[in-house]
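Taking it in order: structure first as structure tokens, then the write-up.
Complex shown without one protein chain; remaining protein chains in place.
Now for chain A:
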Amino acid sequence: MIEKQVEVKLKTGLQARPAALFVQEANRFSSDIFVEKDGKRVNAKSIMGLMSLAISSGSVITLIADGPDEKAAIEKLASYVQKEK
């Protein structure tokens, strides 16, 4: 299991569309992936859970992955939320 703290740089934060893309990316991996914000942990493969966190630009989240492709998953998702557009 690996964890990584990242700052969300997406200008709009994880609004509905970016969140859907995030979940889509997460679903490509077979590892269990979680997102944690302010002590609340949700499944990164579920869009509703992710959106219930209301992640804004500038907030710090923790990505947690556990499974065969955990490393690739974290890298991919971290780079996605750290994009600035």
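Some notes on this structure:
Definition applied: a residue touches a chain if its C-beta (ideal position, glycine included) is under 8 Å from a C-beta of that chain, and two chains touch if they have at least 3 such contacts; residues count from 1.
Assume contacts and distances are computed from a predicted model.
Per its UniProt record, the hidden chain corresponds to "HPr kinase/phosphorylase" from the list "Urease accessory protein", "NADH-quinone oxidoreductase subunit F", "HPr kinase/phosphorylase" or "Amino acid ABC transporter ATP-binding protein". Shown as candidates are A:27, A:56 or A:82; the residue that touches the absent chain is A:27. Taking the complete complex into account, A:47 is the one of A:8, A:47 or A:74 that touches the chain left out. Panel shows chain A; residues 27, 38, 40-43, 45-49, 51-52, 54 of it touch the chain omitted from the view.
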